[in-house]
Each structure stands twice: as C-alpha cells, then as structure tokens.
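Dropping a structure here in structure tokens format, bear with me for questions.
Note that this complex is displayed minus one protein chain, with the remaining chains in position.
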Amino acid sequence: MALPRSFGLGALLVVLAVLPAILPNDFYLDVAIRMAINAVVVIGLNLLIGYTGQISLGHAGFLGIGAYASAILTANYGWPSAAAMLAGAIGSGGLALLVARPILRLKGHYLAMATLGLGIIISIVLVNEVALTGGPDGMSVPNFSLFGFEIASEQAWYWVVAVLLLGTTWLALNLIDSPAGRALQAIHGSEIAARVAGIDTTAAKVRIFVLSAVLTSIMGSVTAHYLAFVTPTLSDFFHSIALVTMVVIGGMASIYGSLLGAVLLTALPQVLAGLEGGETVVFGLILIVTMIFLPRGLVPSLALRRLALRRRRA
Amino acid sequence: MSLLAVSHLTREFGGVKAVDDVSFQIEAGTIHAVIGPNGAGKTTLFNLITGVYTPSSGTMRFAGTEANHQPPERLARLGMSRTFQNLQICMNMSAIANVMVGAHLRLNHGLFAGMFHLPTLRRADRACREEAAELMRFVGVGAYIDAHASEMPYGALKRLEIARSLAAKPKLLLLDEPAAGLNDSETHEVDALIQKLPPAGVTVVLVEHDMKLVMNISDRILVLNYGRRLAEGTPREIRENPDVIAAYLGTGG
Partner (left out) sequence: MSEFVQFMFSGVTSGAIYALAALGFALIYNASNVINFAQGEFIMLGGMAAAFFNAHGVPLMLAVPLAIAVTAIAGLLVEKLAIEPAKNADVTTLIIITIGVSLVMRGLVQIFLGKNTRPLPSFSGDAPFSALGATILPQSLWILATTLATVAALAWYFGRTRAGKAMLATSYNRLAAQLVGVNTRAVLLASFGLAAALGALGGVLVAPITGASYDSGIMLGMKGFVAATLGGLGSGMGAVAGGLLLGIVEAMTAGYLSSSYKDALPFVLILLVLFFLPNGLFGAKTTERV
C-alpha cells in the first residue's frame, strides 16, 4: 500500500537536489527554506498527534524557546551558536519532560486545553520579558557559525535545511516501522490493548512528546538564525494552530502528508498576500472544506481512493 | 504450585460489590472457564486479574510472584495476556502490525533503535513479522496477512486479537467471550483453536456464554453469581450442582 521507503526517500532526495537549479530567484528559495523548516516540525508533531493520537495546540511554544535561546545566548552572551541551540533543545526537552506526565494523562479536549495553555504561557513570557527578549518588537540574531564556517547565504541555508529534512524524514519513516513506532500507533488505536501487550503507555507518550519538543526547538533555533530576527509571534497560538493544521491537512499518521501539508500551507500566505483580511477568510475556508470532505487529510485520502480504484479493477 | 492464585478478591463500585470475596487457583496447562448469569462479575473479575481495575481488597499470586495492584503492562512482563469482550483492535494499523504489537516486550522498542533501524533490530523485526504471519495462519486469519485491520470482518478480528495476545508468548491467556457474535462454524474453529493452546504451553482462562463450548473444552469451571463464587469443579460436577442449576433457572441464588 505505502510506497517502498527507499523509493520515497529517493524521490525526495532528487526533488531537494534539483530544486535550487530550477527556482528562478532567492524569493522562491526563501519560500522553499520556510517550507522545509515547517516540514521538519510538522513531521515531529505528526508523530505525536497523528501516530500517537495526542493533540498539542502549543508546539509553537517550543519553537519560541529554541529561537529565543539561540537569539539571547548568542546575541547577549556571546555563546557559540551550536551551544545555544543545544541549550534551547535541552530547555525545551526539560520543560516537556516536566509537564509531560501530568499533561498526557489528560484526554481529548482537556489535553487540547492544557497544551494550548502551555504554548500561550511561553508566548506571553517572551512578550513580557522585554529586557531579555526585546518584547513584541523582537530582537536580531547573529549568523550561525560552526568551526569557523558561517551559514549566511540563502543557498547555504537551503542545503542545511534540505539535509535536516531528508534526515528527519528517514528517521521518522524508520521509527513508524519499528517496535517503538508500532507501540505509539497502538496507543492511538487502543490504549488498553497497548498496555496489555506490555507497552508502558505513559512512558511512550512522554518520550514522543519530548522528542517532538526537542525537534521543534532545534528548528526554532534554525529559524532564528535563518531569519536573523525573532519576534514572539513565532511562538503564538496562531503558529501552533498553523502547525497542527499542516499535520491535519496533509494527513494524520502520514509522513509524506506532513511534507505536503507544510508545503501547501507555507505557500498559501504567499499566494494570498495582499488580500487584507481575505487571507484569513480563505485560510479558514480551506481548513473547513478540507476537514469536511477529506477528514483524513490529503495523502491518506488519496491513497485510499487509489487503493479502492485498484480493488475495483482487480 | 498453581500458575495463578487469587484469594478473597473484592471490588466495589459505589457500595455495590461487583466481585465479592472470590478465591480460586489455576493450574498450568489447563483450560479454566468462568461462567455465570449476566452481571455476575465475570468481566470485572478479568479486569481485576489483568490489572485494568485495582481490587478493593484481596491478593493475587501469578507465576510465582506477588502480583497485587500491578498495572497491565507489568503483568504482561510476568507472562499474562488477554482479549476483550468488545474488541480492542487498533483500527489505525495493518492486521499484521496489530499482531506484532503483541510481541512488543520481546523486541528492542527503544526510540533510537527504531529511528536508526539498527541491523540487529531489523533482523529481529523481520523474524517477528514472519512469526506474526504464522500466528495469523494458526488462528485462521491467514487470508488477511496483507490486509488493514479496518477491512476485516468481526469474526476475523476476534481471532486477530487472539493472535496478538499469543504473539506475547504468554504463560496465561484470558479470553473474554471469544465466541460471542460468531456463527456456529466460527465457534467450532475457535473451540478447536483454544484446545490447541495448553499443549503449546499456554494456560487458558475464558469467560464464555456458549455452554456447549465451555463444557466441551474446559478442565475446570468457576461459577459466579452476584459477584460471589457459587461453585467450582469439573464440567460434570458443575452440570450436576444443584446451586448452579438453581441459579441458571432463576429460582434462587
């Protein structure tokens, strides 16, 4: 049913490799980089929401922690960028670990409320700690450098995020086809059946929550260095919703769906730019219409349709 | 020594004793049935034994260890598995992946091992997939090895659940109404399947309403009524027990 892993990864590799050659200018390259950054975050989030069945409406908070850890530690304290990124990842992971147990005990709307609250609190802290974060105006971030090499040009950033995306896709595809990944999906399917099979469901949920938080934080650091500027909007409720929407539109429990969701919803504001207020309306309509007519999201819905067609022919 | 020894197990729900001071033992290598009228506390008893509910009082020994107040995942490590009266199949997964979930504890289920598909894990996982396919054939759902769980009919799903619990290689398997909702020929197949388990090293406890099936295959039968133990013995003893007859005919109990 699913494409062989090597085929999908190969196709992704080819697309990523030829893209810079066919994109007409840096504007498109910039959009491609944003797509790739979002895609990595969305893959991590899909492992949590789509595969394990645990919603998070606050993941942009971890994006904010990573971004501001990098911004503050490199700009104000002169830390090496890699160390700052690591510190952000540890901070996000630590926070996720701290709250995961009580939060992931919750189900349905209560879980949605708790994760939403967590994200909003982080966002409000970033807005209010003006001395440290620059408040709503944001702050600028130095270039990312490692062993004396600086990543500054769009080209360089493109290759960095392309490698990150390819690596994340590979790891995620591996994971879902492993005992650990099946355990996550079993939690989604039937938590009690998973426990009877010996799966420590609490520990498994905590681990995937922390993993996705760390991945999100790292991409927050990447975003901060790439944009050379961060504002608290990176961590706000709308960004969290945008990320969840990418998961859902592309397809729950579908890695390639995450890619597609990130690509489509990153492109959308570019297409709709200039429509004052209209952008919001169209965005909202797309959410509603997709969820009503393709509730599984694009990739799984299309895969099912193809399967049904093949069955009918056979 | 018995594989499972339950003594004075009690569970109250808001003042009502769903299971009331029940004691019994299960010998390894046998098939043990739990029967009783509707609401007698059979499923509650299963939920207590498998750690889904915590008992209000009472103790339990399983496989040589004290197993009081242990959650299901801990009991699974000791070799206990079960199926459910209302199916608990993961409809978001393929049929064979459902069975492979049963083998969770026997595989390296670390996140990093999974993400990097370490060669040892890849080999073990491939072997596990073959075993799972073999188990699916064993329980009679070999036709669905390439299917998604959501495409399977009810009767096949019941057996898929048995295959999943067998994948854990349990010492003790609790089957909650394995024949419920099945037609005659399917019931016969399940009947034959259950009888194959003790020789393969799996002790069976089952809750079942189908008396013919119970009388045919059980070594011992425990009868519950209003949460209490009414009788215990061989099928013949139970069939001739006046208390049991009275309870089933509704004249007392």
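When the chains are written out, they are named A and B in that same order, and each has its own residue count from 1.
Simple rule for what comes next: a contact is a pair of C-beta atoms (placed from the backbone, for glycine too) under 8 Å apart; a residue touches a chain by one contact, two chains touch by 3 or more.
A quick note: this is a predicted structure, and the numbers were derived from the prediction, not measured.
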* Structure fact -> Considering the complete complex, of A:192, A:267 or A:302, the missing chain is touched by A:192
* Structure fact -> In the whole complex, of A:75, A:152, A:287 or A:302, the residue touching the missing chain would be A:287
* Structure fact -> Among listed residues B:86, B:120 or B:185, the absent chain is touched only by B:86
* Structure fact -> The missing chain sits against chain A at residues 49, 55, 57, 99, 102-103, 105-106, 108-110, 112-114, 116-118, 120-121, 124-125, 128, 192, 237, 241, 244-245, 248, 252, 276-288, 291-292, 295
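Note that in this section only the chains that are shown with their structure count from here on.
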* Structure fact -> Within the complex, chain A is touched by chain B residues 50, 52, 71-73, 76-77, 81-82, 84, 88-93, 97-98, 100-105, 107-111, 113-117, 121, 125, 128, 148, 164-165, 168
* Of chain A, residues touching chain B in the complex -> 1, 53, 171-172, 174-175, 177-183, 185-186, 188-190, 192-201, 207-208, 211, 253
